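For this depiction, one protein chain was excluded, whereas all remaining protein chains were kept in their positions.
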Amino acid sequence: MVPLNHYLILSAVLFSIGAVGVFTRRNALIIYMCIELMLNAVNLTFIAFSKFLNNMDGHIFTFMVMTVAAAEAAVGLAIIISMFRNKETVNVDEINLMKG
Amino acid sequence: MEILIPTIKLATIYPEIIITTFAILVLLLQVFPTVIGKDYLGYTSLAGVILAAIITGQGGASGEGGEAIYSFSNMWVVDNYSRFFKLIFLLGTGLTILISIKYTKDEGINNGEYYSLLLFATAGMMLMAGGTDLIVIFLGLELMSISLYVLAGYVRKRLISNESALKYFLLGSFATGFLLYGIALLYGATGTTSLKGISGFISEASFGSPILIMGMLLLLIGFGFKIAAVPFHMWTPDVYEGAPSPITAFMSAGPKAAAFAAFLRVFIEALPSLQGIWVDIIWVLAALTMTIGNVIALVQDNVKRMLAYSSIAHAGYVLVAFVSTDKLGVASILYYMLAYTFMNIGAFAIVIIIGGKGEEKINLKDYTGLAYRYPLTAAAMCLFLLSLTGIPPTAGFMGKLYIFSAAIKSGYVGLATIAVLNSVISVYYYMKIILAMYMKEPESSVQHSPLVFTPAMIIALGLAVYGVLRMGIFPSAYISMAQQSYLSF
Partner (left out) sequence: MFYIIGGVAVLSALIMVTNKKPVSAAMSLIVVMFCLAGIYVILDAHLIAALQIIVYAGAIMVLFLFVIMLLNIQEKEGRVAKHKIFFQFTWILATGYVFINMVKLIGAGDLPARMEGNIDGFGTTRVVAEILFTDFLLPFEIASILLLAAIVGAVILAKAKIE
């Protein structure tokens, strides 16, 4: 059987790839995909711990994270669409009406 | 198959049920066209807020002696601490609704969804304050955040509002990722997500499992984003500047208090045995947050942006009290958040009045000579700014006094000194507005259209002025209330 450590390391790798993506990409859609990747990595941690702790709470948490991710995706994409209507870009570099 | 249903005390969530019901009600009401326009939507939601506040104030199903009542499999608690915070949120929402009524009409966003989302955000905040399980706190936080993402971008035709929503959304969900990872690691290290369970496990097991510490640090980052502590503050100025002014007022009072409520409860209730580690980190965060917030605020000309930086600085003061972690510290945080709600929403109410239609007049030059034209408005603004600075006899002064004395009593003299120095720095930029209002003649180049005052706005201003003065001159009732709230923690 694969030890718990390996699941956790896989999850940490995916989480870090997502986090690096958020900092390096300029396209709002891809940044949001990177955030989804981070949430998925967290789900993996929950499920792995759940299995090794022999405790089902982690499954419920994952269930709720999926719900939240779906809700966030709907709202986030609506925000991107409403911005695209005003200014035809999803590039966060061009969003500089306000200084960082 | 036998299923054991846990005891459900519905009465413990009456205030939340009322807020949610009114949120849905407001949504449905606007379907029916009426002859009286759409103003009633705002007043309906206000009625819901007041009703919820009355029930919260009475304690709902909580014990008479203020003892905590647990329900829903120990995931939910009604205690004085959560009730105090809920009243702060409801006050913030009530004031926000009052200052929104004219604004939404001007901007053409006067529809039920606006108030509905405000109420949903409030429900989320209340769930954060009362949750004793990380899953409830997480879902409450998300309910609040998702509603706020939409509200920040609510003025759809204004690009700056869209951008504000996008920025808030991306950084907010990024922070959620960190928060969740922290929760996952805590769950893994302790096998439970209930705050009591976590603290029980840590006190039994050996101290300092690396996964546990990692989880705590990630939680700290997640909450740091939500309260806009430096270095996780970069979203704040842009989001606050771009969002519609009433929403900015709301965001800087309610949700920030909610994040603090959850932050405090998680760290003091679940992780007291790791205190040695997190106190040092929060010490640094507090010092950085105050200093950077105040220094950058010095150079701002846009009043809304200046208030955004000032709200970062104020989060820093609250963190100072957090460091002391004892009863006095928590009580001073409660007191300060209440005072901050009054003075900050008051200041934003004036910003909205002066901003006028389309929020065009939000720069410092639009405030010049205000005292000559509208002496009462200028006096109110002056009071709010003095309170934000921390000058007696205002609520802000007493709040800061309590925070600094809490820090000194716990032996953090260095941090208290930094806080006092920061207060001195902040005098400069608050005074800049006051000087512009009182000392300068109105600039002839600036077109002055008459300001419009509506009854709702006047009530909101009156309440805020009353709150600031009352809490500044007779603070003892409030501080004893805040201290009782800690007893049942």
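Labels for the chains are A and B, by order of writing; each one numbers its residues from 1.
Assume a residue touches a chain if its C-beta (ideal position, glycine included) is under 8 Å from a C-beta of that chain, and two chains touch if they have at least 3 such contacts.
Worth saying up front: this structure is predicted, and the values here are computed from it rather than measured.
> For subunit B, which positions touch the chain that isn't shown here?
Residue positions of subunit B that touch the missing chain: 3-6, 8, 13, 20, 23-24, 27, 72-73, 75-76, 108-109, 111, 113, 116-117, 120, 123-124, 127, 133, 135-136, 139-140, 142-143, 146-147, 149-150, 153-154, 156, 165, 188-191, 206, 209-211, 214.
> For subunit A, which positions touch the chain that isn't shown here?
2, 4-10, 12-14, 16-21, 23-27, 29-30, 32-34, 36-37, 40, 43-44, 47-57, 59-60, 62-64, 66-75, 77-82, 84, 90-91, 93
Just so it is clear, only the chains that are shown with their structure count from here on.
> Enumerate the contact residues on subunit B facing subunit A in the complex.
So the residues of subunit B in touch with subunit A come to 135, 138-139, 142, 146, 149-150, 153, 156-160, 162-167, 169-170, 173-174, 176-177, 180-181, 183-185, 187-188, 191-193, 234, 237-238, 241-242.
> Which residues, counting only subunit A, touch subunit B once they are in their complex?
Within the complex, subunit A touches subunit B at residues 8, 15, 18-19, 22, 28, 31-32, 35, 38-39, 41-42, 45-46, 48-49, 53, 55, 57-58, 60-61, 64-65, 68, 71-72, 75-76, 78-80, 82-83, 85-87, 92, 95, 97-100.
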